[in-house]
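Here the complex is missing one protein chain, while the rest keep their positions.
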Amino acid sequence: MPDKPLVIDGLTFKYKTRPELALDNVSLELKQGELLLIAGSSGCGKTTLARCINGLIPRSYRGERSGKVLLHGREVADLQIPEMAQVVGTLLQDPERQIVASNVFNEIAFGPENLGLPRQEIVSRVNQALKRLNLEYLRERETFNLSGGEKQKVALAGVLAMNPSILLLDEPLASLDPASAHEALEVFRSLADEGKTVILVEHRVEDAISAKPDRMLYMEEGKVKYLGGIQSLPKEIDHTKVKLPAPWVVQRVKALDVITEEPPRPRTKEQGEPLVIFEDVSFQYDTDLPFILKDVNLKIYPGDLIAVLGPNGAGKSTLVKHAIGLLKPTRGRILIEGQDTRKMSVAQIAHVLGYVFQSPTHMLYAPTVQEELEFGPKNLEYDPLLIPKFVDESLSTVNLNGFAEYPPLGLSFGQQKRTTIAAVLAMRSKILIMDEPTAGQDFANYTHFMNTLCDVSEDAQSILSANFSATLFITHDLDLAVTYANSVLLFGDKHIVADGTPEDVLKDEELLLNYRVRPTSLLHLNLSLTAKTGRFLPAESLAAYVS
Amino acid sequence: MLVTWKYRPRKTFIQSLDPRTRLIFFFAVILGLTIPEIWDYRIIFPLFALSLTLYFLARIEWKDVKRVWPYIFVLLFFIVGLNGLLSGRGGPSSVTNLPSPVVFTVPFKIPFTDIGWDVPITISKMWFAITQMLRMLTMAILAIPIPYTMDPNIYGTAFRQLGASDKFSFTMDLAFRFLPTFARDFSITMDAQRARGYEMEKLKGGITSRLRRLAPLIIPVVMQSTVTGEEVVDAMDLRAFGATQRTWVKADLRYGPRDYFMLGLAATIFIGCCVLKWGFGIGEYFVPEFFLNLFS
Partner (left out) sequence: MNNSSAWEFGTRQVVYGAIGAALYGVLSWVTNIFPLPAAGNVTFRPAVAVLIFFGVAYGPWVGLLAGFIGNTLGDALSGWGFYWNWSLGNGLMGLVAGLVMSQIKDFRAQGDIIKAVIYGLVGIAVGMLFASLTEMFVGGIDINTALVGYFVPAFIGNAIVTVVLLPILMIAFAAVASRRGR
């Protein structure tokens, strides 16, 4: 009998630069054609385990390793790189950082070229990989211009061209719209059916389930907490740490008898003077490029908590960049508190409207968190005596007290993200706009800060409710819209397709699917319970309504 | 800000040449002019005409280069002017110190000081300026079309087939891969900081504090790139980069008859310049009779 593709036995690892164990006595065996899902919160060691499997540990990362990792019966550490690369194919989280060539053909050929294969062989492997993933139409394209989903598929094709027997996918779905993520998962499933062993790292268990994993490995702090099938509900898995399907959460909450308070009712829309008005806004990036926005009309009122949904590349970011004046409309106009953005500088608008960009690494620069937070208020020439107060308040809002003297670039990703939000909060703008605030963050982390930020209920006493009048966020995570918004905008085909309360907009499943938003189990559960609840609730709170 | 690499496929003589031929030809002309230090207009002018012809054969659209030419001319005049102002002993342009009739003088003064001198413009200097401009243009207009007419995906391969190592050649490819990414990152950072009230126009204070105010733009982009790098290193190792001698799939560049013709021409130019200068002493600077006559 041939050896198992992967056997891990008593694997323990400690990074040289860290005192604590990153992996603690992990054991695992995989069969050919098996699909394993690995889940766990941020920092639990998923990527470290992946690095042990693909040989980067011990080859590139220094530390102390003990235990065994056997690929088809041979110890990883003893394999040569080219052998290694043909056994395990690794797809990293961010295709942007994995694609090394400027055009698709070269990208897929890269691995086989490195193996020194004959030219004919390489060309035929590239063609096979393209065909397997239905990507022939991209063959001659530049990699830079591909959409996020296409990039991810091209990166996968590059890995497949090496003919690996094991595929290792480390959070491959981040920043894809739900439909693209679903398509990617179906591809992973079919690769497993063809006999490849697939290891999928993903903390959004809910989404990953559509790839029908055979087993699931759940980790906490470097240890295996659960390893087994996923049909029955695994009690060991903490629903506050990873995102589970809503029925599981309900079941778990009931079984454990957790008492969950119902979140306060969101403030009802305060009608009144709109803060932001889009009037017939059309926009194109250049005269010879197509229109991205066409006759968009939108009003943001005090009290709004708006979620913007829509496919990758639809123009959501383009839309909100207009609100802060980074882009000016080609036709139509935008009014901020009654003033035309054409007549205002971005800095002037920033007094009213704060914009948090998607990636924290695009804006953090200062040597300390304190200085990072002072940057905005100083630019806006606020009273120097008031600035420290603003800074302190926003730090405690995002739960970063005590970090004022830390270098922001040395913080973890989640902390960095919160720093950027605090940096915008410190500017005391009335409206907060966030572009995909939860992308690349783990579940526990983002639930925490979304709870804080969106707690603008009547009785909330946070400084947020005192300062902020409205919040708008772009997201690919439908559940965020279900849980936190009091208004949902569906954007697609260059304009706003639907605008209304979550309960109204999200009940039209067909409409959602048309715009690449896939209904989730939380949405389904909520829809089936609206008669009783009267509004959308997070999964924990729904438990009280399910008999 | 999108860095659009201005390359476009065209059916032209230039673009039908092997990229290696074009690189070799370009260097043959540059080295032919600079190593034996050719300053004789009778050699420079034909080469200039040749460069100009090749430039036109490339058929670059005027709108692509209309911003470039004014710059090139300003640069040329700047160099020529500076040389006229400062020239003294040593170096090729000391030829301008040859006794030669002064046509006019330009008074020159360093602003806010009393330091200044009269710069005499002689016939010799004027002819030198003309030769100098022609000579530099000859080199420049060979290089200007390259980004417009050479497929960025082929540089790595071309260098590889010229004998560069796998690693150097791939560095070229990878640099092209990252260029648009960082340009985009830079503009995102710029937007993100502007949304925090940062205004580049408002750079105030002395040189140091103005430069310091650039930190919010530069630091995020650079630090982001160092983090990206670590993942790219991993990704490349995992696909066996550097394990053995690579195959370059696109490396089936072949020289055709027109390439051999251009390569022959390149060799002739380079060897010709060397032989003329070192073998026959032809190629030194001199002011031709007809130019002198203009002023008499």
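As written, the chains take the letters A and B, and residue 1 is the first residue of each chain.
By definition in this document, contacts are C-beta pairs under 8 Å (C-beta built on N, C-alpha and C of every residue); 3 or more make two chains touch, one makes a residue touch a chain.
Predicted model, so just to flag it, every value in this text is computed and none were measured.
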item: Hidden-chain contact residue, picked from the options B:Phe25, B:Phe186 or B:Phe270; value: B:Phe186
item: Selected from B:Val103, B:Ile146, B:Ala251 or B:Ala267 as touching the chain missing from the view; value: B:Ile146
item: Touch with the omitted chain, as defined above, among B:Ile14, B:Ala28, B:Val232 or B:Val287; value: B:Val232
item: Contact with the hidden chain (one of B:Val103, B:Ile121 or B:Met223); value: B:Met223
item: Where the unshown chain meets chain B, residue by residue; value: 3, 6, 26, 30, 34-35, 37, 39, 64-65, 67-68, 71-72, 75, 79, 82-83, 85-94, 128, 131-132, 135-136, 139-144, 146-147, 167-168, 170-179, 181-183, 186, 200, 203, 207-208, 210-212, 214-215, 218-219, 221-223, 225-230, 232-233, 236-237, 241-242
item: Sites on chain A contacted by the missing partner chain, in the whole complex; value: 15-18, 60-62, 365, 367, 407-412
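Here, only the chains that are shown with their structure count from here on.
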item: Whole-Å gap separating chain A and chain B, where each centre is the average of the chain's CA atoms; value: 44
item: For the chain A and chain B complex, residues of the former touching the latter; value: 54, 56, 59-60, 80-82, 84-86, 88-90, 92, 94, 96-103, 105-106, 109-119, 122-123, 126, 143-144, 158-159, 162, 321, 324, 326, 345-347, 350, 354-355, 357, 359, 361-366, 375-376, 379-380, 409, 423-424, 427
item: In the complex, chain B residues that touch chain A; value: 152-153, 173-174, 176-177, 180-181, 185, 188-189, 191-199, 215-216, 218-220, 223-224, 227-228, 231-250, 252
